[in-house]
Every structure is written in structure tokens, then in C-alpha cells.
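A single protein chain has been omitted from the complex, and every remaining protein chain is retained in its original position.
Chains: A, B and C, in written order; residue numbering restarts at 1 for each.
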Amino acid sequence: MSGNAIGVLFRVVTWGESHGPAIGAIIDGCPPRLALAETDIQQELDRRSPGKLPSASPRKEQDRVEILSGVFEGKTTGTPISLLIRNRDADGAAYDGLRDLFRPGHGDITYQAKYGIRDHRGGGRASGRETAGRVAGGAVARKVIGQAGITVSARTLELGGIAARNLSPAAAVTSPLRCPDPEAEARMLQRLQEARIAGDTLGGIVEIVVRGCPPGLGEPVFSKIDADLAGALMGIGTVKGVEIGAGFAASKMTGSACNDPIGPEGFRTNHAGGILAGITNGSEIVVRAACKPIPSIARPQETIDLQGRPAVVTIGGRHDVSVIPRIIPVCEAMVCIVLADHLLRQRAIDR
Amino acid sequence: MSGNAIGVLFRVVTWGESHGPAIGAIIDGCPPRLALAETDIQQELDRRSPGKLPSASPRKEQDRVEILSGVFEGKTTGTPISLLIRNRDADGAAYDGLRDLFRPGHGDITYQAKYGIRDHRGGGRASGRETAGRVAGGAVARKVIGQAGITVSARTLELGGIAARNLSPAAAVTSPLRCPDPEAEARMLQRLQEARIAGDTLGGIVEIVVRGCPPGLGEPVFSKIDADLAGALMGIGTVKGVEIGAGFAASKMTGSACNDPIGPEGFRTNHAGGILAGITNGSEIVVRAACKPIPSIARPQETIDLQGRPAVVTIGGRHDVSVIPRIIPVCEAMVCIVLADHLLRQRAIDR
Amino acid sequence: MSGNAIGVLFRVVTWGESHGPAIGAIIDGCPPRLALAETDIQQELDRRSPGKLPSASPRKEQDRVEILSGVFEGKTTGTPISLLIRNRDADGAAYDGLRDLFRPGHGDITYQAKYGIRDHRGGGRASGRETAGRVAGGAVARKVIGQAGITVSARTLELGGIAARNLSPAAAVTSPLRCPDPEAEARMLQRLQEARIAGDTLGGIVEIVVRGCPPGLGEPVFSKIDADLAGALMGIGTVKGVEIGAGFAASKMTGSACNDPIGPEGFRTNHAGGILAGITNGSEIVVRAACKPIPSIARPQETIDLQGRPAVVTIGGRHDVSVIPRIIPVCEAMVCIVLADHLLRQRAIDR
Partner (left out) sequence: MSGNAIGVLFRVVTWGESHGPAIGAIIDGCPPRLALAETDIQQELDRRSPGKLPSASPRKEQDRVEILSGVFEGKTTGTPISLLIRNRDADGAAYDGLRDLFRPGHGDITYQAKYGIRDHRGGGRASGRETAGRVAGGAVARKVIGQAGITVSARTLELGGIAARNLSPAAAVTSPLRCPDPEAEARMLQRLQEARIAGDTLGGIVEIVVRGCPPGLGEPVFSKIDADLAGALMGIGTVKGVEIGAGFAASKMTGSACNDPIGPEGFRTNHAGGILAGITNGSEIVVRAACKPIPSIARPQETIDLQGRPAVVTIGGRHDVSVIPRIIPVCEAMVCIVLADHLLRQRAIDR
């Protein structure tokens, strides 16, 4: 019940610090007899890897996942799947200067307040590196929901204030920023370059779309599927806002415009984003997550030290200019995990 | 673990349908020796009551809460607090025409898909009436966090597309729409009147502010306090979007503008909305929830019946024109519950 | 997660104190479309009622259960089932003399230590009266597992040191002490009479047998079905020991004698009590619970008061001489709840 696990029946626990020996995840509750190989997980991790992404730092993480349990002769056994990723290329000593300083926008100061101790190296547990464990868990979840015909894909809707307008789904899959609007993407790339030169960072908006989801997933009242999706996405460090379907725009609509008329062939519109009263309605599920700019900027910043004295912190090392598009597989992973959990929960009562 | 409970240590379960014999809540995990009377809960329920609110229907709910357990001689005992509210003024027969029709924008069709059965009267379990149980639970939570000096208050930031601009906190407490900008509120009231005449409904945006919250509340990774707040608010039927601090606007900012500089006296700005890496930082917590327009409009709507045949549904009865401001104590309740839970969780490790 | 709920998918919460306004239970996670009426629950409560049981006190509880939610037109809807039982014939003033005294063998002193406050009337939350809520929840569970062909029945194996020897299952159903051995039962009845005259009380052993349970229920490692059964039964106030199958006797056997040989038609013996490695094997599940004598004896006892001073306590009122046979439907209820929960959990992965 501590904050390192998510899900009721399909449950993912992540563990590990940015500069400790390793990070990993346990998937507990995966149905048996599902084909699963390390490559299934590795390919999702590779999507999160900085590689040659225009927004990414040159640090090479080379994450290699190892399945330690729960799979026998290529199939899941129903027992916990333990995944291990050793940390490499992680020089903790580079963070010595930050041992007693709190970086603005980071969890340094709040972890210290909460625990009275913190692993200051690379943000410790609060590092974005932790999301590799989520992506690994999401890869398993994706296989579970894939068996039921459900697919999850995300794309960049906005970056640095530049919005995609002409949405071409095909473009998002292959483009460097996973942006469905090639023209907007060109400007986003330029914006990234400007920010990098200015020693600054950028945020953006990611949209996740779920296709093939059957109606009926989600629990009433407190574990609505939109509630769980919102919680799962807001639990990604960079996310400061989440909306479903028409989202914030719905607050400006009238009921007659916002309601989705129902016809024999299904819903005529999808302002609901595929969810009514917390339960899927068979339409596409559409969720958007607003990501703040990465707080690690290459400029001196005002802060305090462990003793509360004023200080200036300058963050060295090379950092990403934006979480986009690396955050995309993380968003997808969280959505996959929530869906897998609700799929199993529905099966328990669905006779 | 079903969807009718929230919280780990401070746990609220709600139960009941709109037109069943009663609704209620159980609060399990409330600390002992807390002064608690029915009036503490009743006054929160009264805030949710339609009363003479300009946006509300004339239905008189007259909710009276009864404490059935967990309180002895005016103090909590540490055992479950069971709260009962009998349903009154609830004429289920008025819904006979809706037995086989799915109202657009409502959970009728998804509950049918999920369970293969539904109590069609007034939306059954999916009715906004269920939130009375949350408000009752929130009243207890408010007392728990109040002992730690934490206060929670919400206000109307936008209604029907009209935004409050000049925020006067004092105004929000007493004004009919809980709006901090009297000039905007006048226009909101007019807008409500127009919508009522047009047989339509309106949405809006609520902002919840938490003051006095100590740093250190929230769990890492999956039960971050912002994740739990987002899940709790998105779990309110009307909410389609949630944002913390700068929220969606943060996605358009640069890191140098978005980071909150830290000084010896605290944070210089509060774009983080009081939460860093999922843990409170001692600043005000600021959360906004986007509410869709109420789906029960007084106009004929296209739909299907239980057999999938096209139909037109006209919703009779008198309904609210907007969830605002009645949703305000519900939003506050959810925030109080999340905070009470995290306060207790922090105490468990805080020695 | 507080101690007033049990189950993951089929979840029962009980609430209420012995001499408060009411007690009750919520069943969350019951599958939809199950026929359920108040009489289904009432008949189980009646089995727990003292009535004319030879071991019971003359207090007439007249428990009447009311279904407040979760059932529509005679069928469960999948939403929480709230059950209410008003307390009657409960004169709290009779306990005034016990306000500052701790009764030996009761939870008075531990509740005071834990919470710093307690409802002293009739033991408050720790009263055996709380088990009415369990029996009510168990009645719903019994219907859930009954649909899968599973039956649960318990009987008295021992009372006051007198053991049933010739086990006639039919006798147990109708006999006053639910004892399968009429000859032993006659001696038990005499023993009860002697104890009543002596102002003393007796314990005994209950055996619960589950028939028709399919193989495959139970989770590995920490939520084994035997672990959950043991926890559920040991959670009954009176129970001080639990054993499965051969139980304590297994500790004296050799492996060659204890192992149950397997043949094409099934297991040749059942020392395992129907459970192997925490998972049902298709044989009858056999569990025994050892009940201590009721601590409320009609004799003066040494104790201390709230200030720690020596005192003598004499418990007035009329009390049962033994929890047997009233505990039998409680034991059955706990077993039904555990089985219903595991049945649903298995369905989630069983495709």
C-alpha cells in the first residue's frame, strides 16, 4: 500500500534509484500462459531510450532488461514476473556538489522533508529513470490487453507552446518527436534547438488514444477508469494536468453540445473520451497529459542548502531539453497497466 | 478493492442508489478521541444541498445524517463511523419511461454494459446523489486534517465560459456561486438564467486551495499526492480534467520560468501548486477541476433503447442547470479525504 | 485497509458497537444479477440468534436485517450491498459499573491501550454482536459460491472437553448443539448445565467442511487459501487455534503416512484437508477452529481499574455458557467469504 505499487489484480511494483546498482519492476497478477520474452520488454525500453532523439541528452543508458521469474519456457506462469535492469554509465560522484543543495523544481527538498534522508545522486528515487520500471511493466500489460484486442498509442500534441494542428496519425509513429503534424514538428524541432542554446527546457502535451476497448471496464465511484487513468498519469513526475475527452474545453460547452448522441451504430461524437460514469463505453478512450518543462536547466538558480541558507545551484551534466518524446512510452505504459488491471477486474464478475 | 472505497489508512466507503431506501458512508481508520457530532457532518451536507442556489433544481433533499457507530460520548473511538442518510422526496416511478432508454452523457449505457442490470431510477448508483456520502466522509476528514492546521476551500473560477478575473477570496465564501469575482459572478448568474430558459446546462472550473499543509505528505511514484488528488477529483462524475499548480499552462512555459526559486523564507513562486515529486512542499496546494455541463438537459435527444433501436429521450423532472456551486463541497471533501489519508500515512514513518 | 474489512474482490466491511444505535455490513464486489432477498440473510442471522439454544443467554436480540442498497427488483446490481440491523433490547446503562474496570479475558484493556478511549457498553466494537454483520455478509457470499456448486457446513466436534466420536453428519444439522454424535451431545448438554450452575463457561472445537469446491482456488505464497481461512477464523474473537486437514496431528505423522496418494479418481486420503500449496485440490476442505470459553463468567474476578488500581469485577447480566453452537454460522460465514473472494479472483485469470 506504500506508493510504489499500482493496480489491484494486475499489479506493478517498481523499485530502484537513479544511481543505485539497479532498478526494476515486479508484475504480480499477470495471467498465465501468455507468451512473453525479454525482447517484448526490451523493445519498449528502447522506445524510451534517448538514442538520437532531438530532445535527449547524450547519456547512453543502454538499459538491458533481464526476466528473473514468472516465465517458464517462454510463457508466463501466473507467478510474479521480476524484471531487473542494471544501472550503467552512472557516475554518482558527479552529483557531489548537489549533496546539500536543493534543485528548484525537483523533489530534492520534499524527499528531505519527508524522509529526513535522501539519495541525492541524480534525484535518487524521484529520477525519471524510475520510469524504466513502469515501461517494463507496461510492456507486459500491453500484451495482456492486446489479447483482448486493445491497443494504446500516444503522440505529441504540443511542444514548447507549438501545437499540432493537422493530425496525421501515421506521421506520429515514425517522426522524431512522435508528432502527427509534420509542419508543426519542424517548428518544434527548431524551438528545441533554441531552448538548448538558451540553456533552457520545454514542456508539452501528450495525447494517449486507446482503441478496441470493450464497454464495461471501470469500477463505480472511486476506482472509475478515468479516475485511475488520471491518477496513473498524474503520478508521472512531469505531468501537471490530465484531461479526458473534451476535458477542460467541456467546461465551456453546453450540455446539448457536450452530450454524445447515441445511435444504433454507436456514439455519434466522443466528447466523453470513451468513458461515461467512469466506465468505458466502447468509443476510443482519449486522454491528454500536460508535461511541465524539465526542471534541470543549464542556468544558475536561487535555492537554499540543507541548513536553509541561500545558495545558487548550477546543474552540470547533460540533460534532456524536453521530456517529449521520451515520456510517450511512459504515458502509454501507465495507460496499459490501468487497462490490464480493469480488464482482469471485469473478468472476475463477467459471467 | 472494489471501486466504492478510497484511502489506505483513512478510508471512506460509500454506498447507495439515488432512489433506494438510503445512502451512506463508512469512515474506517479515523483516529480516536476526535470530537465529532452529527452537526459537523450535517453542515457540510447542507452546503451541498440545493437550497436556494441559483443553479439548482427545486427538489428538496433534506438530507439528515445519522451517526450509527464509531462515536462514543461525542468522541471518535477509532472504530468505523457509519453514516446513514435516508432518501426522501424520491419518486422512482417518475423514471419509468427511462427504464429501457439510455440518457446521453449519463452512465445508463455503461452500467448496463458492465453489469447486465441497472437501477434506472435517477441514475441509480451513478447519480450525483452518491456524492452526499463523500461529503459526509469529507466532513470527518476535514476534522482530522484540521487538527494538524490544514484547511481546504474551493471556489468557482469559471462558469459557462465566464472566468473570474479579480479574485477576492472573501467573496467566494458568501456569494451565491462561490465566485471570488463579483462582477464575473453577475454575468454567470445571467448566463445560468439564459441556459435554464434554453433548456440547456453549463459547466465550469473549480479551484481548490489547501492551506497549512506541512511538507512531506505524499508517497513516491504511484501514490504521489498529486496522483491521488487527480484520481479523487476525476472520480467525481462531472469532472473531465484536473490540473495542479500551473497545470496545462506549465506545458507552455520554459523551465527557467516554471521552476519555483527557493529562498530561506520558502518558495518565491508556486507554479508547482505546492507539490514537488508527488510530495507536499509546504506551499499552498492549488488544484483545479474542469466540470462538464450536466447531461440532463430539457431537450429531446437521440439515443437507443435496451434493444439497440433508435429512440428519442426527453428527460422530465427538474434538474440543476450546473453542478456549480453544489460540486464545491464535493471537491473539498475529496481533497480532505486524500489529505487525511496521507497525513496518517506520514505519521506512521515520521518519528 | 483498516481492520474492519476482509477480501480483495468480494469484500465485506462490518461496523457497529454492541450498544450503539445499529450494526451492519457492506458487501462490495458482489457479482451482479444474483437473486438476493432479505430472507436469504435473515435466515442466517436466525441461525446465530440465541433462540432456545441450550448454551445461550435469554437476551432476545430479534435481529432484523434491512437491505439498503445494491439490490434492485430482487437482484444484485454489482454495487455495494448495505445491510442494516438496528440494536434492540440493549440497555447500555447496565454496564455503568464496568466503565472504569477491565473484564479479564475481554478486549476492554487492549482497546483502552490502543485507542485511549472505548465504548465500555457490552464490549463495544469487540462484542460478539459484531459477528452478526459477518453472518450477514456470509449469507451473500454463500449465494455467490452456491452458484458454483460449493457448500459450507460446520458442526460441533468438541464442547467442554467432550469429543464427538461417531460422526453422523445428518445429526449435526438439526441437533441443539449441531453435534454429529447424539451420545456425546447428551453429555455436552449436561456439561453445559453444570457449568451454568457453577457460574462458569465452556469452550469447544468447531469443524467446517467445504464440499464441491473446484481445484485451483487460492493464491501462491501470502494469500494461500489456507492462510486466508486461518486468518479469517482466527479473527473471530473466541478462536485461539485453527488447523487444516490433519492439522496438529500431521506434525506427528511421517511423510509416507501423511501424503495423500493420487489416483485417477482423485485423492485416496485427505490429510491435506483439500489444500495443497495453498490451492484447493478438489477434495473436501476441512478446517477446525478451537474456541476458548466465554470470558464473561458469573464469578468475581481480579482486575484493575482505569487508574491501574486493584479491583474485583463481577459481571452481571445473563451470558451464554458457550459460544457453541452460536459460533457455527459465524465460522461458516467467514469460510464462505474467503471462498467467494478466491472464486472471483480465480475467475479473473481463468480463461
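The rule we apply is simple: a contact is a pair of C-beta atoms (placed from the backbone, for glycine too) under 8 Å apart; a residue touches a chain by one contact, two chains touch by 3 or more.
This one's a predicted model, so the numbers in the text were calculated from it and none came from an experiment.
Summary of contacts with the chain left out: across C:A94, C:I197 or C:A277, the touching residue is C:A277. For the chain missing from the display, the contacting residue among C:S69, C:S175 or C:T201 is C:T201, taking the whole complex into account.
The residue touching the chain not shown here, chosen from A:V13, A:L157 or A:C213, is A:V13.
Residue A:R118 is the one among A:R103, A:R118 or A:H271 that touches the chain missing from this view. Although one chain is not displayed, its contacts with chain C can still be listed: residues 1-6, 8, 14, 102, 104-107, 109-111, 113-115, 123, 125-126, 130, 158, 160-161, 195, 198-205, 215-224, 226-235, 237, 240-248, 250-256, 258-264, 268, 271-273, 275-282, 290-297, 299, 301-304, 308-310, 346, 349.
Seen across the whole complex, the unshown chain contacts chain B at 1, 8-9, 29, 31-32, 78-79, 220, 344-345, 347-349, 351.
Looking at chain A, the residues touching the absent chain are 1-2, 4-5, 7-9, 11, 13-17, 20-24, 26, 28-29, 32-33, 66-70, 72, 75-82, 84, 114-119, 124-125.
Convention: only the chains that are shown with their structure count from here on.
Same-residue interface: chain A and chain C share over half of the residue numbers found at their contact.
Centre-to-centre separation of chain A and chain B, using mean CA positions: 26 Å. Between chain A and chain C, the centres computed from C-alpha atoms are 46 Å apart.
Residues of chain A found to touch two or more other chains are 1, 8, 220, 349.
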